[in-house]
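Rest of the complex left out; these chains stay put.
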Amino acid sequence: MSFNTFGHMFRVTTFGESHGVAIGCVVDGCPPMIPLTEADIQGDLDRRRPGQSRFTTQRQEPDQVKILSGVMAHPETGVQVTTGTPIGLLIENTDQRSKDYSEIKDKFRPGHADFTYEAKYGLRDYRGGGRSSARETATRVAAGAIARKVLPDVKVRGALVQIGPHKIDRAKWDWDEIGKNPFFCPDKDKAEFFETYLDGIRKSGSSIGAVIEIVAEGVPAGLGAPIYAKLDSDLAAAMMTINAVKGVEIGAGFGAAELTGEENADEMRTGNDGTRFLSNHAGGVLGGISTGQPVVVRFAVKPTSSILQPRRTVDRKGADTEIVTKGRHDPCVGIRAVPVGEAMMACVLADHFLRDRGQVGR
Amino acid sequence: MSFNTFGHMFRVTTFGESHGVAIGCVVDGCPPMIPLTEADIQGDLDRRRPGQSRFTTQRQEPDQVKILSGVMAHPETGVQVTTGTPIGLLIENTDQRSKDYSEIKDKFRPGHADFTYEAKYGLRDYRGGGRSSARETATRVAAGAIARKVLPDVKVRGALVQIGPHKIDRAKWDWDEIGKNPFFCPDKDKAEFFETYLDGIRKSGSSIGAVIEIVAEGVPAGLGAPIYAKLDSDLAAAMMTINAVKGVEIGAGFGAAELTGEENADEMRTGNDGTRFLSNHAGGVLGGISTGQPVVVRFAVKPTSSILQPRRTVDRKGADTEIVTKGRHDPCVGIRAVPVGEAMMACVLADHFLRDRGQVGR
């Protein structure tokens, strides 16, 4: 069972609520002898951090990570390395504004987990969404930064490829653009368009969905395992755990449903360094096992459910009512899902890598 | 770890190859006192069975299931019931035609798992695809039939909603049509169209993809658990383990990316028997927990990779070559995925039901 844990060999257990004291996680199964400092983790956290543009929530959280365990100075080199024991990570909450919760305390916000948590547990932490808040994903990003170090030869990158009905032009894909706009968008022109488009969404008090694509390059052939430990099955599960995600696809994905066998199946030819596929409709996975091509995953993020427009709902006592969700929210929560998706990809790959190669470094 | 097992409380472990002696599974965690005979399982197996129309593989397998353990006549009533101990199920392979494998033994079929199994294990069972064959899914369907009995008030049904670029007309959806055409298609007119359309595909030696939708009605609110045991995450993982599946979506799915917050978030009103949602973009899951509405999952199935047209590939020695995959194949492997998808849905729901209610019947 794994309510708040994911992974088998590379295992991440997270805890913490949006407006609690702190959030954190325990990364178990990381091999020893990997150089690791807080700075290694902070970089990824900073990419996910809120409040960096007007297109994400204005909550101000420094998201400073502390390593509580699992590392030490190497006895000979003095370099701080992992020891093979669990790595405890802590991020304090600092901007959990002591706001007035009366509006949401007794009403179920449509599209949120309010109703279902209440149905399951009989109560819910209404303060900022409690455990169901996207704030939890900060701990995944921290774990993902460690996962990346387990896979030194694998490069995991993500991009926003669609907002609302507007898709990027794939011919203009430029990874270098990702860091130059507030959308992680690889298409420079579309990024400019998104700026205007999202301003309109934001000012109208609405929100909009998005599609994110994560690509892992350098994944060796042979990762994953039939039948129920398929690499793509684990990736689908991982992405679907991210807040607001409603769909996941690998390679050609839903597009594969429209293809014929000869269009879809990637042909092969001998290359200089092994087998070469002539296309990658498979998204780097066949039969649940990696092909050696880039692993390509896309996921759809629904629009933020917290909007300024009044919505019909019911309250905890079962009476009809209306709700307006004020407060600090992302007009397009999909944007900040990019580093989260990268982290999940990195964690899944690290997990499978360790399943195949064993948990020990030596 | 679960290479060939899925589920936690309702656990299914499968074994067997396409052209081996037999396939089978062990269903562990089934509560006691549930009436169960082989006939209860056979019905679902018959719906998945190959060779029932010209649109599926012509392999003839009776798929007769034997219960090897886990049931006994109730001491008082004499009715055969489950005992709470593991249920062993066996299906013998009878039509594993002793064919000539020389064409595929040393060549990697594009789109198949041949290359990746070889990359992982150093060898592969080339006889009918071995373990990577869709034949394995028969055991899932058998397990799913038992899962259905764990959930007497839940109705799980599946339908084919798209072949190639052709989607059904949802206004014409009629569950009664499902059993009247060889496609599990709920749109009578589209089913007639598919007949002609697929004949063309079949005769040209090609194949085509499809999209399947599985709907579970009667699921109580509160099933599933944050954060990494989300009901939709488990469903995504389950569907993605089905052969040839490349995408999974819940409710509005990828369509949610194109919606605004006010379009997407399902409003609520008080109904006669509890809370009523005014729409179901969520697909019955919010925050990973069921809402009480129908749980709706769709998945995309790629076209069968075995086609009669020559394709470029490499052989085990690394030389360039071509391959034509003769033999008995489904022109649209998505069709028979309908009962398999139902089985996976039933198993995931049974698993979550037992997580919440405990494994014991009393």
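For clarity, chains are labelled A and B in written order, and residue numbers in each chain start from 1.
Note that contacts are C-beta pairs under 8 Å (C-beta built on N, C-alpha and C of every residue); 3 or more make two chains touch, one makes a residue touch a chain.
Computed from a predicted structure; not experimentally measured.
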| item | value |
| --- | --- |
| Copy count for the complete homomeric assembly [2 present here] | 4 |
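The rule we apply is simple: only the chains that are shown with their structure count from here on.
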| item | value |
| --- | --- |
| Chain centre separation in whole Å, for chain B relative to chain A (CA means) | 27 |
| Residue ranges of chain A in contact with chain B within the complex | 1-6, 8-9, 14, 108-113, 115-117, 119-120, 131-132, 136, 162-165, 201, 206-211, 221-222, 224-230, 232-241, 246-270, 274-275, 278, 281-283, 285-292, 300-307, 309, 311-314, 318-320, 334, 355-356 |
